[in-house]
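Reviewing the structure listed below.
With one protein chain removed, the remaining protein chains of the complex are shown where they sit.
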Amino acid sequence: MAPHQPLPNQPPPVTQRGVIRWLRANLFSSWINGLVTLVVGYYLLSTLIPLIDWAFIGAVFTGDGVDACRPGKACWIFVEERFGFFMYGFYPEALRWRPTLAFVLFALAVVPPFLPLPARLRRGVAIFGLTGLPVGGYILIAGGVFGLESVDTSQWGGLMLTLILAYVGIIAALPIGVALALGRRSEMPVIRGICVIFIEFWRAVPLITILFMASVMLPLFLPDGVTFDKLLRALIGITLFQAAYMAEVVRGGLQAIPKGQYEAAEALGLGYWRRMRLIILPQALKIVVPGIANTVISLFKDTTLVLIIGLFDLLGAVKSTLSDPAWNNVMAEGYLFVAFCFWVFCFGMSRYSHRVEKQLDTDHRQ
Amino acid sequence: MIQVNDLNKWFGDFHVLNSINLDVQKGERIVICGPSGSGKSTLIRCLNHLEAHQRGQIIIDGVELNEDVKNIEAIRREVGMVFQQFNLFPHLSVLENCLLAPIWVRKTPRREAIEMAMHYLERVRIPEQADKYPGQLSGGQQQRVAIARALCMQPKIMLFDEPTSALDPEMIKEVLDVMVELASSGMTMLCVTHEMGFAKTVADRVIFMDDGQIVEAAPPRDFFTRPEQPRTREFLEQILQH
Amino acid sequence: MIQVNDLNKWFGDFHVLNSINLDVQKGERIVICGPSGSGKSTLIRCLNHLEAHQRGQIIIDGVELNEDVKNIEAIRREVGMVFQQFNLFPHLSVLENCLLAPIWVRKTPRREAIEMAMHYLERVRIPEQADKYPGQLSGGQQQRVAIARALCMQPKIMLFDEPTSALDPEMIKEVLDVMVELASSGMTMLCVTHEMGFAKTVADRVIFMDDGQIVEAAPPRDFFTRPEQPRTREFLEQILQH
Amino acid sequence: ATLQDVQDAGELRCGVSNGLPGFSQPDSSGNWAGIDVDTCRAVAAAVLGDADAVEFIPLTAAERFTALQSGEIDVLSRNTTWTTTRDASLGLNFTGTNYYDGQGFLIKTALGVDSAYDLDGAAVCTQAGTTTELNLADFFRANDMEYEAVVFDTSEASAQGFDNNRCDVLTSDTSQLAALKTQLTDPDSAEILPEIISKEPLGPVVRQGDDEWFNVVKWVLFGQINAEEYGITSENVEEMESSDNPSVQRIVGTSGNMGEILGLDDDFMVDVISQVGNYGEMFERNVGPDTPLGLNRGNNALWTDGGILYAPPFR
Partner (left out) sequence: MSSDPTPLKPGNPKPWNDPRVRSVAFQLIAIAAVAWIGYSLFQNTISNMESRGIRTGFGFLNETAGFGIIMSLIDYNETMTYARTFLVGLTNTLLVSGLGILFATIVGFIVGIARLSTNWLVAKLALAYIEIFRNVPLLLQIFFWYFAVLGTLPGPRQALDVGGVAFLSNRGIIIPRPVFEAGAGWIGIALIIALIASAVMVTWARRRQAATGRIFPAFPLASALILGLPALAYFVMGRPVGWDIPAMGGFNFSGGITAIPELGALLLALTIYTATFIAEIVRSGIVSVSSGQTEAALALGLPPRRVLRLVVIPQALRVIIPPLTSQYLNLTKNSSLAVAIGYPDLVNVFMGTSLNQTGQAVEIVAMTMAVYLAISLSISLLMNIYNRAVALKER
């Protein structure tokens, strides 16, 4: 037998190449598939084209008042004119640079995971985001000290309020959630029982009943004369609600940590709290980043419910202007605008969490 | 039994199988070896259409393998396959794993199917595990169940894709023993493996593949003692060092 | 250094440790062997209270090991442990793994702790890996880090629970070398292992356990050449076949 | 006691509607306006001397009594109808009436219906937790007619539902109907039916059992009505302090100790009138003929002008 001559590799047949391959493989791999493609494609185009026409091509973006708009096409002037109100609610116009500044700081604290910064700086920024920022942000927005004019919480509103609710809800819910999760895994039956009851209760009841209680019934449960800010109460309700969900997520992470890690930490002589802080929680929290992101996103969406208790968050602000006689028939635009804002944030957050996950992962391959 | 003519397959632009020609007689036992990525698994998987080929012909037991669903089903009924990762169904007990094909494909009455399954489980020497679930067995036991499951189809041809490479050394022996016994009973077998001992004892032909092509095909005696191709020699040197 | 008097332990109804008596002198090196499930790991784990015992006494370096948290802390500070599965902390670099105990338990200043950690990492011959993460190391390297981590506590006693059995053959040697060196430096060591070569070279005494009891305890020369108990002989026959 | 609490806090917490033109409505910078809002401002002016020291807490109809009961608010001024049940069993007290209203129907002109007695089978939009809901049931029952109640949680949503044709008729107090009519896509496409099916005295509410506070809220409103009767307005209140009419003197605090016995300053009505105005001014500013609502005084005129507004004397 002659020595083996390797045959040269050949290019694949045309059906395996380029655009044709892509089309064949993805759209027309069988006649049923082809049919589905055509039908779906037809309906897609026949709904998308009028929609795009309504929202962009025929829409009116600039002008004065409702009269500048065309019937049957979107009227974005409405959003434009009320933009300030949608963003800040009743917050005094002259002072709006303060929340803006707070959110710029916030954005800066969020970016670092993607920058090639030294780990120590990144950690510093993260700690600032969790501690300094809430305090600083509060001072900036609420004022009352350092010569900043005080702005009452009843004037907070719009997207600003939505973001504050979500941000504070998350920051405060995380530690409570961790504590509840640890409690639920405690060996002490009483502690475990208390945590289980707490978690199950908060997970079982609808958020709006909680908000209702927090907003109008709370003084009934407190000693006479003790009362506090309405926004704060909504925040507490949201936080506890969120903490229960967070606890279950964290518990999943704790369960995923192998027993050997606990034992090794114990064998090194570390006490319970150090074991948790140095060994277990850092690993568990990393595992549950996607879970945390999910609860954060749902919390963010749930903040719209404060509308029902009379706070003017983004949806509330938009909804309240819909009854303005000067702006009739802009409901679709208003709701779409709110939907778009929420969508951008939620989608952004889920992408962000994927990035963070990857970032944490590349630190050390297993 | 198996005729492969000018078989060509691409993954995208990558030419995995390049003009493969192969004729397998009834009762023949073929061992396929070759470096990783040479296309051994792909070839085996083409034979029961787990992968589609783009050019060439595969004829099994007189039926041509093409996109015709009826043909594919007919051929799959005649061809048993054992995977490297066993792929047992974890939600079914060992016995139920073995009953699946006889009952739903061959339409055997349940009683008969159970008898047959127990027969094959005895043959792979684990009749006592029949009621356990795959998760409760060791790797070697699992692979033996996988073999029994394939045998329960009463296939004319058995394909093995590295059946021992996911196993611990002790378990490898268990499985190889079963395979040797099977070979001696006259089953047509194609086996991708690097167990050269196995190849020497049972193979009628050893096929060496590289880069998607068959480089050499020879009876084991010739293959191991005087390989014709330098590429084969090189490969054998590496592998026999162990 | 270690005194174990009439130690008894149950898991539920199952009597794992049955009247264990053991005296270990400072600097002594003890190898414990025995069939699987005989309670070797449990005994070792009782010594730094990873498991609580129900009857009997354990006195380590003059301190009695009971439920008293202070005592447990004191004893854990003096006892280093190396696990079969390494149990390194994957989220910390090798160096940080080693710094944990000195900084948080011994309250050593960070600078000193780093110096010491590097010292021990050199001793286990992997100073260059200090900034990597455990996930990036091979099994043998990981186990050496585990040893270094335990050494960084500057313990008086080191416990090893089958430190080499999760390793590939090549890596076993790396780790055994380090352990032999450690033994020759006079560290008090208790080591569960089936590496009989290691036992022969370094052990002062070999303890054979079966069924929760100490069956035989003798210097390695006597143990391997003329075991007194038939049970020991049987075990040795099995194990030395390999 | 509430009076003390309010004075200590320096702020009056007042429950209002979350958007009802003419009664309470915020503009886009958060300034509230309306007759209910002004009622609160008047109380704040009397108690704290500053009509702006009010925190307005928007409430849905369903939340309002719970909020007042729980102490979440100090006074509820949210077009709330005075009824026996509410007065007696909810633990609340009505302090008076700042608007006499009656329930009516708003209907699409296109339907060609001109009497409420022709509404058999109609779908009716209304607001949850209101007397409207109950009167509606009574009215249809009494006249042996069928109806379908489409109940929304805010009045604005019920107007929206009516506008969207979810229902044929919108029912509410006639004053509100006038307000809601202005919010329709085409305000001229609907008209208010002539029938008034109920009495709806709307007024501020306080918690039961705190008579001091009850009196304060009650007499601030009476004071405003009396002020209108005696011609005291925000313009002339300064001059009126030198009036020699004893009735006027008692109102502006230059004689008698009306303030003191209520626990307030004697000139508390001066603060109220100068900052908020008398009842008539309040009415004209928020719901009167020159406002988008364009309501006439009607029943809400003074008794001397043919209305039923009659305040007990300041004495």
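Each chain gets a letter, A, B, C and D, in the order it is written, and its residues are counted from 1.
Here, contacts are C-beta pairs under 8 Å (C-beta built on N, C-alpha and C of every residue); 3 or more make two chains touch, one makes a residue touch a chain.
If you're wondering where the values come from, they're calculated on a predicted model, not measured in any experiment.
For the unseen chain, which displayed partners does it touch in the full complex?
A, B, C, D
Which of B:Arg77, B:His119 or B:His194 sits in contact with the chain that's absent?
Only one of B:Arg77, B:His119 or B:His194 touches the chain omitted from view, namely B:Arg77.
Looking at A:Ile52, A:Ile127 or A:Val205, which makes contact with the chain not pictured?
Of all options in A:Ile52, A:Ile127 or A:Val205, contact with the hidden chain holds for A:Val205.
For the chain left off this view, which of A:Ser29, A:Ser46 or A:Gln255 is in contact with it?
A:Ser29
Footprint of the hidden chain on chain B, which residues?
Where chain B meets the chain not shown: residues 48, 50, 73, 76-77, 79-81, 83, 85, 87-91, 100-113, 132-133, 135-137, 149-150, 153.
Mind listing the chain A residues that contact the chain we can't see here?
Residues touching the hidden chain, for chain A, are 25-27, 29, 33, 36-37, 40-41, 44, 187-191, 194, 200-201, 203-209, 212-213, 216-217, 219-224, 297, 301-305, 307-308, 315, 319, 331-332, 335, 338-339, 342-343, 346-347, 350.
Just the residue numbers, please: which parts of chain D touch the chain that's not shown?
Those residues of chain D that touch the unshown chain are 61-62, 64-66, 69-71, 85-86, 89-92, 111, 119-123, 128-130, 133-134, 136-138, 141, 147-153, 157, 160-161, 164-166, 168, 207-209.
In the analysis below, only the chains that are shown with their structure count from here on.
Rotation angle for the CA superposition of chain B on chain C, to the nearest 5°?
Copies differ by a rotation of 165 degrees.
Distance-wise, how many Å sit between the C-alpha centres of chain B and chain C, to the nearest whole number?
46
Averaged over CA atoms, how far is the centre of chain A from the centre of chain D? Could you give it in whole Å?
Roughly 41 Å, centre to centre.
Counting only residues that touch at least two other chains, what does the list for chain D look like?
Within chain D, no residue contacts more than one other chain.
Draw the chains as points, connect those that touch, then say whether the picture is a line, ring, star, complete or other.
star
Tell me, which pairs of chains are in touch?
Every pair of chains in contact is listed here: A-B, A-C, A-D.
Please name which positions on chain B make contact with chain A in the complex.
That would be residues 8, 10, 12-13, 15, 18-19, 54-55, 210-213, 215-216, 228-231 of chain B.
Can you name the residues of chain A that touch chain B in the complex?
1, 3-4, 6-7, 9-13, 15-17, 21
Which chain A residues qualify as touching chain C in the complex?
Result: residues 258, 260-261, 263-271, 274, 278-279, 282-283, 286, 363-366 of chain A touch chain C.
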